[in-house]
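In this view, the complex is presented without one of its protein chains, the others remaining in place.
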Amino acid sequence: MSLLSVENVTAGYGDVQVLWGIDLRVEQGEIVALIGSNGVGKSTLLRTISGLLPTRSGRITLGDADIGGLPPDQVVAAGIIHVPEGRRLFAAMNVRDNLLMGAYHRRDGTPAIRRDLDFVFGLFPRLYERRLQDASTLSGGEQQMCAIARGLMAAPRLLMIDELSLGLAPRIVEELSAALLKINATGLSMLVVEQDVLTALDLSHQAFVMVSGRITLSGSSKSLADNPFIREAYLGVAPVAGVAP
Amino acid sequence: MTAMLRLLNVSRRFGGLIAVNNVSFELRAGEIVGLIGPNGAGKTTLVNLITGVHRAGAGEIWYGDERIDRLPPDRIARLGIARTFQVVQPFPLMTVLENVTGGALFAGGVPTIGAAKEKAMEHLTFTGLSHLAERPASSLTLANRKRLELAKSLATNPRLLLLDEVNAGLNAAEIDAALDLIRAIAARGITILLIEHVMKVVLTATSRVLVLHHGELIADDTPGSVTRDPRVIEAYLGPKFAARYGALAP
Amino acid sequence: MMRVFAFAAAVVLVLLPALADNYVLRVATTMLMYSALALGWNFIGGFAGYPSFATAAFFGLGAYASGVLQTMGVPMPAAWALGGAIVALFAAALGRAILHLRGHYFAIASLVVAEVLREITNSATDLTGGGMGLNLPVLSLDVTNQARLFYYAMFVAAAAALATTAFVAHNRLGFGLRCIQQNEDAAIMLGINTLRYKVVAFVLSAVFPGVCGGIYASWVNYIDPTDVYDVLLSVKPIVMVLLGGVGTVMGGVYGAILFLLMEELVWRNLLQFHAGLLGIIVVCLVLFLPNGLRGAGWAKPWWRRRTEEAAP
Partner (left out) sequence: MLYVQVLVNGLVLGGLYSCIAVGFSLVWGVLNVINILHGSLIILGSYAAFFAYQYLHINPFLFVPVAALLLFCLGYAIQLVFVNRVMGSAVLITLTLTFGLNLLLYNLMILAFKADFRKVTLSPPLGSLNLAGVIVPVDRVISMGFALALVGLLYALLRGSRIGRAIVAVRMDREAAQLMGVNVSRIYAITFGLGAAMAGAAGSLFSVMFPISPETANALLGKAFVICVLGGLGSVPGVMVGGLTLGIIESYSALFFGPEFSVTISFTLLILLLMFRPTGIMGRRGYQ
């Protein structure tokens, strides 16, 4: 029984349909990557799962609970946390308050929340240094760390991260990937939408490729990395010789 | 001959934060120059300074032999400096054709709405959007919205075009198409400053690359030497990346 | 088809004074006045998308300017025109001062202008008669001819407002204002001098209410500050345009007619609950708007409809 299963989901904005029957699964403890160029509907799928966008048809289940069509606050209560595209930390609030906002829906008391706060500060020491700083004064990389940490504070069963590397220097992306692997090691399953195909395939166990609102290819990340179609379309590798993937 | 655009020791701070710090460089007519740097390095602020959205705290900006760092943005647009926005800024409820007509009608200097619409249609065909002319701008995909931004700024018939992250989010195939478009625009004699994150575009399309880091210009050289410059690698590219793309650039 | 309907309406409007009794004439004159106010507001509120609550200020200033001029012996029509000019100058200066504000800040600034003008008029007793009000020189016409005169005066004002609206909607100014309404920052980048365009729209939104203020003053012959600077003179035109369709050419006219018919039916029987009922009408209109503004759903401009008809 998968942790998350998305069956034949369609969704869109107004008269523009974006998702045309999506099937996707995340197994317990796995990191799943969702790759594809911008505008194909990756973010739309995450927004549909997290309830920001209504599902038009199809089913979304977490464990055995059907969460399709639930409002965002109930999807959060069910345990799916969505780290949005562009990070979207709360300005005029310091880092610590942003992290506490992550734990807003939790009912398991202050000691448990304080314990998780120490865990995320341990995972991202720089956030501890800047904990009393206004979140909008952080650098791009630090903001992404804070957004991920804020998601962890909600004690999720599934963490969804939208556009991990957007706008970040490659060096920072390497650091973040290492942190995500460490988090996954604690057993947390993840669904990561990622622009840079190399980063995505390095990071994940399974991957799904989306083109204009449909899943066209899926499988283990290793197999996809060697797949000629992926190398051609996304790595633009084939024509220019001499570049190791 | 005088440079098309000249920045002399330009700086700007917001509150305590120095966004752009003592930047100087020149752009000569017909060049395609890249501008790279991590998020928050000051790239967009630099574009806002050139286009008059922000006023320079210190230093001068010259466009040909006219000083423009004190002019309002609409005057600068009418002088022939156009830009695309990193966060796409269409007129949402207007059609694609009307969006581009606006460019031709005002900065483009076309007198009547009718003539401006014809001019706009030319730019739509050039950017491959003519089949979407009557669609509302809000219904476009991201790639097409980026093309709409391009068509709008072309309609103002600029001599200098600042492309801010026009290729962000496109896949390899879409990037190749965008590259051809950029080369076609340059072929019309328009000077281009390409603000980019997608290294593949910058390394193959530009003759010169400016690297910005924490608001300072740390490199102004050919793409090849920039990717091998240790300061750039340390500040932005990271060793693994440089190895992968080092061989790619001339 | 539209041509026939418009022509027939024009004929009826021109012949009305000869046919209708004084009550119908009074209601028709009020409808024409509010059509002019709504069409005026549409320039800044509809086309440019700036939520102006200054219509009452322009109306009141026009009333007092032409009223005071008439007490100084200026003939009535000249006083109306001069009143309109004074209001236009005032709006140009005010526009330059507050049109850099956006959203709520602009709304509040425009709302408060009428309050300040009312207080100033109240205290300038030697010129305006202050709180005691201002009596205008009595006309030498009998009652029915007076009613007809002011009907035609308001008719001319409304027709001028409609013609100007149609003209602006078809030219650069209208297109530029619509760009400003959709996304002002992008409009600046296309080379539009947005402040100048907004000030022109603001002056247009002032001159028609200003002239109507002058005509109204002569019509009722006695004005006082609370009457001509009443905030409802700012709010009713807005609700009328919302009802009729924001940013369109005819929206203000349809809205004015519908709103005043509704108000006339309701008001006739429940006098002491008038404000409350007006409130209920406004709330219902805003919550259940037929085709007016909800969020950014501005109505379609003229050139969109033509291209769609022309498109295969």
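First chain written, first letter: the chains are A, B and C, and each begins at residue 1.
Assume contacts are C-beta pairs under 8 Å (C-beta built on N, C-alpha and C of every residue); 3 or more make two chains touch, one makes a residue touch a chain.
Note that the structure is predicted; figures quoted are calculated from it, not measured.
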Would you list the chains present here that the left-out chain is in contact with? A, C
Check each of A:Tyr13, A:Phe90 or A:Phe229 against the chain that is not shown and name the one that touches it. A:Phe90
Residue among A:Val40, A:Ile60 or A:Val76 that touches the chain left out of view: A:Val76
Of C:Ala63, C:Leu134, C:Val239 or C:Val253, the residue that touches the missing chain is C:Val239
Touch criterion as defined above, residue of C:Met2, C:Val143 or C:Ala275 at the omitted chain: C:Ala275
Touch residues of chain A, complete complex, unshown partner: 50-52, 71-73, 76-77, 81-82, 84, 88-93, 97, 100-102, 104-105, 150, 154
Going by the touch rule given at the top, which residues of chain C touch the chain that is not shown? 45, 49, 51, 53, 97-98, 101, 103-105, 107-109, 112-113, 115-116, 119-120, 123, 235, 238-239, 242, 272-276, 278-283, 286-287, 293-296
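To be clear about the criterion, only the chains that are shown with their structure count from here on.
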Among line, ring, star, complete and other, the chain contact graph is line
Suppose each chain is reduced to the average of its Cα coordinates; what separation in Å results between chain B and chain C? 44
What is the distance in Å between the mean C-alpha positions of chain A and chain B? 30
Inside the complex, what are the residues of chain B that reach chain C? 51, 72-74, 77-78, 82-83, 85, 89-95, 97-98, 101-103, 105-108, 112-113, 134, 152, 156
Within the complex, which stretch of chain B touches chain A? 17, 38-40, 139, 141-143, 168-176, 197, 200, 235-238, 240-241, 243-245, 247-248
With touch defined as at the start, can you tell me which chain A residues reach chain B in the complex? 14-16, 36-39, 137, 139-140, 166-172, 174, 195, 233-236, 240, 242-244
